[in-house]
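Sharing a structure, written as structure tokens. Questions coming.
A single protein chain has been omitted from the complex, and every remaining protein chain is retained in its original position.
So, subunit A:
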Amino acid sequence: MSHQLGRVVSEILHRYFGELVQQVGNDLFIYGSKPISMIVKTTGLPRKQVIESLRTLLKFDLASFEPSVHEVVADYKLLPDNVLLLIRYPRYLLQIKSKYGTEAELLVEELLQQATSTATGLLVTVATKNKDDKEKNITILKLRDTFVSLATAGYIQQAPVADTKEGSSDVPSLVPVATIVPDLDTRQLLHAMTTGSLADIKDNIYWKVNYDRFHQDFRDDIMVKAMTRRIDDNAGELMRLLLQQMYLSSAAWAAESNPTPALDIREAVRRAADKSLLSQHVDHYLKVLEENGAGFVRRVGDAGGGQLVVCGRRAAGRLLEAVLDHVVTERLGSNAARIFRLIRAKKYIEEDDIQKHAMLPNKECKELTYKLLEEHFISVQPMRKAASAGGMAKAIYLYHIKTHDVAHTAQELCYRALHNCLRRAAHERNKHARLRDKQRRVRTIVHGMRMRGEPQQNIDDVEETLTPPELALLKDVEKRLKQLSAAELELDRNLFILNWYFMYSK
């Protein structure tokens, strides 16, 4: 909960929900949890607008509430981690599209936009929206099947419901419910499609996107890619199979999975038999993965042909180290990165020894070490001999790395960078708002004219209201915004690894 996080969250809220929500969000971020009347007082907004903003925040699960000490009013609290997820939406869509196809993408997109929705409501909306799109050929039956498979795979889940138990206070509390894969009546759906009204269907189960399931996918992807880079494609494939086996027996984010017998892995490899090289050398690959795979996999026993464990905690640690290495390399140069790694490898090391091992000129080495210290990548521990008299006793300075602290440094940097990207994008949008508005209007008009079948001459006339310099400028702005949003996604990926590391250190 740092100042930088507050700035990022504020920018994100501004982009997605506008100024009012941003103000309320800021207020909540600064003060922690507080009731509505207090928010009204500090923000100076009308009560109605505050309530409206809070409703938005609660709907998208960006804030939570709980009964205050008086038990009659609720205290509201912002959930900054969930706000950060807003910029991850494009990645969710890409992931689901590559796994389940276009229908799934449409469903998830709609669900993300609505935050929560009933199954039938969602299906009918998506089907109606894409009714005219001949290319995609979306039918409600296909959508229903996709919905069921998404629910089965856990990408969507039932939204928590209000606790209606006796004796609870005036403020309801939300309790999560186990997801039951729905059985949707085809005939009812088709009927609703034709009539266009949902009034006949009694469906009061609400659904929402299960972010955690997506995050598991992202995590797996990172691990598999890392192994592919370190060893080869087959090792990556093997890592994927190992992770699949892990899901069968352990919690998804376990620091260390329950042991999986190598026999099961061999069986799984045989079933996925398109990799002939992998199935030929499963045992060898397991051994190499274990010995050269950066400690992602560990052998715990020899029973049943070997027992393997996937070490999520260590993997996160290693990936964090890789991130930090990159950051140090880019910020202070490759020689600084060498010193950084050297200190990490030796745990505690004296300045003289750094020079000896890093093979750098004395002066440069000292300079880089102090720079690293200045930017909080390394720490120093002075060791003074207590009993010695006078100033003659030389203190020993031991350099070391506090991984957790450095990870926080990196996180702060990420927040700063993300804030700057968001801010810059907002600035670019504001600066060229008039032009972008004009372009949008021209497009709508042209679209309308095309629909009405007006002559090409007239359409051209309208299009020419945008002059060539304007068009060039628009293209330039478009490119900048694209680059900025790509950067935001990359930063989000970076933050994902950092958060994964922090998950275990709590």
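The definition used in the following text is that a contact is a pair of C-beta atoms (placed from the backbone, for glycine too) under 8 Å apart; a residue touches a chain by one contact, two chains touch by 3 or more; residues count from 1.
We take it that contacts and distances are computed from a predicted model.
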Chain excluded from display, named as in UniProt, from "Superoxide dismutase", "DNA-directed RNA polymerase III subunit RPC6", "Vps72/YL1 C-terminal domain-containing protein" or "Ribosomal RNA-processing protein 42": "DNA-directed RNA polymerase III subunit RPC6"
Contact residue for the chain not shown (choose from A:D203, A:D325, A:E367 or A:E470): A:D325
Touching the absent chain when the full complex is considered, from A:A192, A:L360, A:I378 or A:L398: A:L360
Listed residues A:R230, A:R266, A:R298 or A:H408, member touching the removed chain: A:R230
Contacts of subunit A with the absent chain, listed as residue ranges: 7, 222, 225-226, 229-235, 277, 280-281, 284-285, 287-288, 291-292, 294, 318-319, 322-323, 325-327, 329-331, 334, 337-339, 341-342, 345, 352, 357-362, 364, 410, 413-414, 416-417, 419-421, 423-424, 427, 479-480, 483-484, 487, 489-495, 497
